[in-house]
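Below: the structure, in structure tokens.
A protein chain is absent from this complex, but the other protein chains hold their places.
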Amino acid sequence: MEDKHLLEIRDLHVSFPMGRETVRAVNGVSLTLEKGESLGVVGESGCGKSVTFSAVMRLLSSPPAVINGEILLNGRDIMKLTEKQMQKVRGKEISMIFQEPMRSLNPVMLIGKQITEALLLHENMTRAEASERALDLLRFVEIPDAGSRLNSYPHQLSGGLRQRVMIAIALACNPQILLADEPTTALDVTIQAQILDLLKRLQAEAGMSIVMITHDLGVVADIVDKVAVFYAGSVVEQADRETIFGDPKHPYTSGLLKCIPTLGTSAKRLPVIEGNIPNPSDLPEGCAFRTRCRYATDLCRAEKPPQVECGPGHYCMCHYAGQIENLI
Amino acid sequence: MNSEPLIRIEGLTKQFSISRGKNLRKAKFTAVNNVSFDINKGEVFGLVGESGCGKSTLALLTLRLMEPSGGAVYYKGRNIFDLKYNAMRVIRRDLQIVFQDPYDSLDPRFNLQQIMEEPFIIQKQGSRRERSERIAQLLDAVGLGTQLLNRYPHQLSGGQRQRLCIARSLALSPEFLVCDEAVASLDVSIQAQIINLLLDLKEEFGLTYMFISHNLAVVKFVSDRVGVMYFGNLVELADKENLFGNVQHPYTAALLSAVPDPFGAGKRRDVLRSGVPSLIDPPGGCVFHPRCKYATERCSREAPCLRDIGGGHLVACHRAGIMNGEVK
Partner (left out) sequence: MKTILKNKFIVIGGGIILVIALISVFAPLLTDYDYGKVDLPNKHLPPSLTHLMGTDLYGRDVWCRVAYGGRISLTVAIGAMAVALVCGTLIGTFAGFVRGWAGFVLDRINDVMMAFPMLLLALIIGVVLGPSLNTMFFSIGIPCIPMFYRVARATTMSISERSYVLAARSMGSRRWRIIFRHVIPNVLPHILVIMSSAMGGAILAESSLGFLGFGIPQPTPSWGLIVNEGKTFMFTYPWTTAFSGAIIALTILGFNLLGDGLRDHMDPKIRNSPGR
């Protein structure tokens, strides 16, 4: 008898046929998320991380996208729900916040109204109750002067405040999962720090599960319990945070960690991963990373590597997982 | 023997007037406020700050791509703002720039051949054969092959486009190169490649850089000396070891502590209060004082000057020394 995970993605494939080419955005992704856990999803552009979670929210239009696999929320396959049923799930059980708050907020609608709209949609509340709750939410996300902000328009707020409003809207109906897609990328470093602190508080106080999608490993290190590293539409490595940063087994993960300069870096040149990120419509055969991997062999070209368990809760998609010496 | 700096920026100021909408009276805001510093031949001068701090405006002013409201920029002893049009055209060969968005910096209708030839055509340099040879050399130096010459920008990856922009900027054999967030839009693994490339090119061609970025870790890695800008003002300037090891200005300290570090998880952050001040209505006295935890009454009255506290370490703060050089 399987333990029920809060969210389980099973062998998800998403592709976009475009005439002569097919864009293979997601190629067999399997992930789990437990209650109260936070997951960091890391990868560079074109790796499929955003598409995966857009698929979870059922935000991809199914033509043209071709989606296969199961996505289980509390044991229930939400891929099989009708759009109407899915609308009850979005916002209520899973919420998502995006990178550019200015584009996600309606520029001609008052902030307060955008929050109460979410509440009135999912909860049984009167308008007055919804307004009260909206005020509480703005206070919870530490927006100064919350009362008057309810009657502001998005353009009257700074980027950091808008992102807080996005978070407030996402939290309105107490979802179990918050998906955050590059929420701090467009923000300054000092504002980013504030938002990350807020998300940490959310996790601690509300017991919410957070999925943090980002290309910035530093951001992830701070607030997540476990990490999944994406490359070319697959999860090449997943493990808890200490293991990913301390003892990665996949050449891509370790290469990525080494090539990012930190305040402590003392080398004269950065150790790089050679080559370019593969085009999702033209992925290399076998292991998609082999064209950039210094350890690649003929086996890597012949066969796509399986997901190997190299430790408790530590999975690695490499033929040589755990066998490469001095990886980091 | 010339010990004069290659570039001397003195009292550079730029103000913009914007219409306020409600009343027809135009308001002025100061994007760059009386900034002065030197850049020595052969060094990498890092300029760091968050969005809106004026670093990009400063970059454009330094290359006279914008006219200042006041101040001067001396290149090899001559004020570039005093030069007549034709004299400036000649100097432009020596002063080049690489922009943040490689796609935006390339005319989508030009193929690589045309893009690379353009500097020579504009400056009327070289015969056809000489140009071809030089173009091949430049492409080789940045790691692109001549087989790409009949491709168009949209057929290249982000990293390749940025390499192309770098090659183009070197076409006229400049002495000074401004890198305005040159790696910010690139993926992490590509960013590392381009950073290494810029450093290699500097050695190979004897270049001097002004490297502008909001990413402190990258700036630290690349630079010899670093200046920190806040809201149009230069608040601190020092060589690398002193800036990062002996922080004097509270803003720099806050920036440093906000930087997410993949290997320093759990580090306590010095989260700044409130947000960036209003452009049109800046705070009186020290522009940072509303967010500064060490601010005194004097700070709200009197704007501090940039002064040398020893060894070329400049700070604009009444309370310099309060933190004893540690990032708390």
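Note that the chains take the letters A and B in the order they are written out, and that residue 1 is the start of every chain.
In this section, a residue touches a chain if its C-beta (ideal position, glycine included) is under 8 Å from a C-beta of that chain, and two chains touch if they have at least 3 such contacts.
Since we're looking at a predicted model, the values are computed, not measured.
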Problem - Touching residue (missing chain; options B:10, B:38 or B:118) - result: B:118
Practice task
Could you tell which one of B:57, B:96, B:160 or B:252 touches the chain left off the display?
Solution key: B:96
Problem - Touch residues of chain B, complete complex, unshown partner - result: 60, 63, 65, 88-90, 92-93, 95-97, 99-101, 104-109, 111, 118-119, 122-123, 152, 154-155, 165, 168, 172
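We take it that only the chains that are shown with their structure count from here on.
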Handout entry: Centre-of-Cα separation between chain B and chain A, whole angstrom
Key = 32
Completion exercise
Note: in the complex, chain A contacts chain B through residues 44-45, 144, 158, 160-161, 188-194, 196-197, 215-222, 241, 245, 255-257, 259-265, 268-274, 276-277
Completion exercise
Within their complex, chain B touches chain A through residues 50-51, 157-160, 187-193, 195-196, 199-200, 214, 216-218, 220-221, 244, 254-266, 269, 271-272, 274-276
